[in-house]
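With one protein chain held back, the other chains of the complex are shown just where they sit.
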Amino acid sequence: MTAQIHTFPRSPVTVAVRPLATRFSLRLRPGHRETGEAALGLPLPHRIGRISVEGGRQALCLGPDEWQLDAPEAEADAIRAALPGSLPHALVEVTDREVTFVLEGPGVLDLLSIGIARDLSRLEIGRGARTVFDGVQAVLVREAGERFTLSVWRSFAPHVEELLHRGARELALGL
Amino acid sequence: MLLIHCPYCDETLPEPEFAYAGEAHIARPADPMALTDEEWRDFLFIRSNPRGTHYERWRHVHGCGRFFNAIRDTVSDKFAMTYRAGEPRPNLDALKEAAE
Amino acid sequence: MTHYSAFALLKNALSGHKNWREQWPDAQPKAEYDVIIVGAGGHGLGAAYYLAKEHGITNVAVIDKGWLGGGNTGRNTTIVRSNYLYDESARLYDHALDLWDDLSQDLNYNVMYSKRGVMMLAHNVHDVQSFQRHIHSNRLNGVDNRWLSPAQAKEFCPPLNISPDARYPVMGAALQMRAGTARHDAVAWGYARAAAARGVDIIQNCPVIAIRRGPDGAVQGVDTAKGFIKAKKVAVSAAGNTSVVIQSAGLRMPLESYPLQALVSEPVKPIFPCVVMSNTVHAYISQSDKGELVIGSGTDQYVSYSQRGGLPLIEHTVAAICEVFPIFSRMRMLRKWGGIVDVTPDRSPILGKLPVKGLYVNCGWGTGGFKATPGAGHLLAWTVAKDEPHPINAPFTLERFTTGRLIDEAAAAAVAH
């Protein structure tokens, strides 16, 4: 998986691969959210799609009892150790499961629209969503008005990347 | 491509994010071994398949991952409502009256 | 009934075609019939015809909520084949194939049964194993089905892409030469005309409201939009609407109705000599005698009676066609439509008696009902006339869902590992 940025002359959007940090899938009952927050030192949003950031750590709520935790690699062990055994939960590292693309530029919504059926103009900045890109499950985060990250499972990444490049080329042609 | 309201995400989203999961409110018997073959068949295979109001399950598989229930008219394909798994079967007529 | 022939055509041409008689009268319901068949599709009309022809039961009404042949009979992709795996299925569909052979002459109506061959494509090792199993089983059942190498498949169907670099390379194919297509409307009209000629009443635009049962539980007749019609025997052959009709007799069925879509291209000169099916990529295609490519799609995922399928399914189907036949990418879709298919848990039909005296059913054909039309009609007629199933449809009972003796063709093709 290359990390270099792909651009096409005059393309209103760039496609790049973001190097791996550490990513966990955290599951616990909504009732235990506060305990989890205390242990992780990180708020766990209770609304699906909301993101909280504390220090280098970030939590994206993907389901009523599910959060995607991102952190610098250095903090991985700390996070693993953070949650007490007394707290019913599942914490599974999924760093290697995923490949994350960074899509940026004024044409980013058009580019995503080649594969995503939901209306992304309604996704507020600083929010995320799990959805499906051309049949491939993906987690989107809108980092800025014109910047999204798109995470897919490793073996689907080449397919998604090639489609993104085709879309970027189309947008460059302006047809 | 239907638009479906996920009662967990509280958003109305396109069908590709969802997977249909069959008729709703067919609970797995607490003690299957106590059932007659006919009762077990009814649980396994018999479906109401109505022409009209249908209580059915969907999963927001490419979203929050939750299974939930929906009431949909099988002739118009229009959804009357969706609600969370485990909630009792709503009385549609009551809902309609409430709406009016 | 005017006998149809080239001579009759010639004679009528000279008189400006003014003397053709109507093919079937527009009957109004009588007070009572010996047998009422609910559903005027090919299966129901066929059953009426064979009741009259082979069992001498002519006091029969076929009732439909719409116009005859307007359901799945007139909405399918007309594929006719019998190379099924299990003995029960193979016998059932091969019985139909035997009847297809003489149907035009039998009905004196050209149903254009075209034995152009049905080729099923294998795209992976599992397909190959599964098809070999079919072919061996068919051979010992006396059902025609043979294996073709990719090159042979290409020779039989030149538009086929057999490049090994394809996303789904063709690793071979199973060919049933005796299989093919037929003209769907002609089947319904031919049966209607022949049945009417033997005294059967065909009552269109007459929705059945309920099946009426007496104190003893036995069937008494049907309540319809045109009033109550008496009959001691009622056979339901209403495809997607079967559960709704049967529900009115107090029975619940192991059926679900799904929207199935199909489409045709603009007509072109002959390019596609046979029928090709690929279950792995979901592509089913032949060329009609008008020149249209006739393409079968899949079912939407949810139960529906709307006959209004979604666009994504069509996109996938057409993509699958372009994958297997890249030369068709610049062809155009002319028309797409939807039907309602009733599906059983094991994807095999239910054809026989129901646990209600005088009530019979023929349903659950899913996406495969057209090919069985003469067979289903023939066997339903037998079952109704003798009040017991013919040996061929004996295994296709409702009871199998209680005992577990399922006939699961689809599961037999199950993929894993």
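Residue numbering begins at 1 within each chain, and the chains themselves are lettered A, B and C in the order written.
The definition used in the following text is that a contact is a pair of C-beta atoms (placed from the backbone, for glycine too) under 8 Å apart; a residue touches a chain by one contact, two chains touch by 3 or more.
The rule we apply is simple: contacts and distances are computed from a predicted model.
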{"item": "Identity of the absent chain, which is to be given by its UniProt protein name, from \"3-methyl-2-oxobutanoate dehydrogenase (2-methylpropanoyl-transferring)\", \"Branched-chain amino acid ABC transporter permease\", \"Sarcosine oxidase subunit alpha\" or \"Na+/H+ antiporter subunit C\"", "value": "\"Sarcosine oxidase subunit alpha\""}
{"item": "Neighbouring displayed chains - absent chain, whole complex", "value": "A, B, C"}
{"item": "Touching the absent chain when the full complex is considered, from C:Val38, C:Val275, C:Met331 or C:Ala372", "value": "C:Met331"}
{"item": "For chain B, residues in touch with the removed chain", "value": "1-3, 14, 19, 21, 27-28, 31-33, 35, 37, 40, 44, 57, 59, 61, 65-67, 76-77, 85-86"}
{"item": "Touching residues (missing chain, whole complex) on chain C", "value": "4-6, 8-10, 12-13, 16-18, 20-26, 66-67, 69-70, 74, 87, 91, 104-105, 108-110, 112, 114-115, 123-126, 129-137, 139-142, 161, 167-168, 183, 185-186, 189-190, 204, 265-271, 281, 287-291, 306, 308, 310-311, 314-316, 318-323, 326-337, 345, 400, 402-406, 408, 410-417"}
{"item": "Touch residues of chain A, complete complex, unshown partner", "value": "20, 25, 27, 29, 65, 88-98, 110, 113-114, 116-117, 119, 121, 134-136, 153-156, 158-159, 162-163, 166-167, 169-170, 173, 175"}
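By definition in this document, only the chains that are shown with their structure count from here on.
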{"item": "Whole-Å gap separating chain A and chain B, where each centre is the average of the chain's CA atoms", "value": "30"}
{"item": "Centroid spacing, where centroids are CA-atom means, of chain A and chain C in whole angstrom", "value": "48"}
{"item": "Where chain B touches two or more other chains at once, by residue number", "value": "1, 15-16"}
{"item": "Interfacial residue positions of chain B with respect to chain C in the complex", "value": "1-2, 15-16, 19-20, 22-23, 37-38, 41-42, 44-51, 54, 56, 72, 74-77"}
{"item": "Touch list for chain B against partner chain A, complex", "value": "1, 8-10, 13-17, 62-66"}
{"item": "Footprint of chain B on chain A - complex, ascending", "value": "48-49, 62-64, 66, 117-118, 129-132, 135, 137"}
